[in-house]
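Structure, as structure tokens:
Up next, chain A:
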Amino acid sequence: MTITETTHSNIHLVALKGALDASTAATLAKNSVLSGNLPTVIDLSGVDFLDSSGLGALVGIARKKRAANSDTLLACLNTNVRKVFEITHAYRLFDIYDDPYTAAEELSKKISAL
Partner candidate 1 sequence: MTFHIDTSTGSNIGIAVLQGRLDVTNSAALLNAFPEWLQQTTSIIFDCSGLNFLDSSGLGAFVRCLRQTLDQNGDLRLAALASNVAMIFELTKAKQLFSIYPNLQDAIDSFSS
Partner candidate 2 sequence: MKTLIVIKEQNHAWVRNAFPGIHPLLLTLCNKPYIEYLIDFAILSRSEEIRIMSDGSLGEVEAYCMNGSRWGVELTYSNIRTTDDITTILQKNSRFCRDNRTMVINGFVFVDYDKESQYDSIINTMPDGVIASAENEGCLILRGQEKNPDAAPAPSPPINLESIDSIESYYRISLDILKNKSSQFVLPGYGNEPECFIGRNVVISKSAEIEKPVSIGNNVQILSGTHIGPDAIVGSNVIIDKNSTVTESIVLDNTYIGEELDITGKTAFQNMLSDPGTQAVLSMEDPHLLRSTQNNGTLSALLRQITHAITALTIIILLMLPFLLIAPLLMVQGKWKKRLTDYHGAGDKKVISIATGTIPNQGVTGKLASIFSLNRYPLLFRVIKGDLSLIGNLPAAVSDNSSAPDQDNMTHYYRPAVFSYAEAENWPVIGSDAAIVERYYMVHSNPLKDIGMTMKALINLPHKNTPK
């Protein structure tokens, strides 16, 4: 599981690559941007597999940021990942975009409007 951090429109953009499962989910918590309180876009285009632990990690990250009044946006769910979100109804918890840069721009607009 590799984690790549960039920014776009002044918003943190974190791209994940690899499988997000019981063995790799814990590494997400160690990443400072993901475990921090700032609004973030998580690009899942490189995630080819997701199970309940991976989903749990994402939900945990979103909840923590929500508690600090920050949004977590997801981008580019592939078919396997989307199916897990679908079965578990986890899609109800997230705003999902098909392009990470658009997601970052929207988040940026929302913050400057506040």
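Following the convention adopted for this analysis, a residue touches a chain if its C-beta (ideal position, glycine included) is under 8 Å from a C-beta of that chain, and two chains touch if they have at least 3 such contacts; residues count from 1.
The candidates were selected such that all candidates are chains of the complex that A comes from, given by their letters.
Here the structure is a predicted model, which is why all the values come from computation and not from measurement.
Chemist: Number, please: which of 1 or 2 touches chain A in the complex?
Modeler: It is 2 that touches chain A.
Chemist: Considering the complex alone, what residue numbers of chain A touch candidate 2?
Modeler: 51-53, 55-56, 59, 63, 77, 82-92, 95-99, 102, 106
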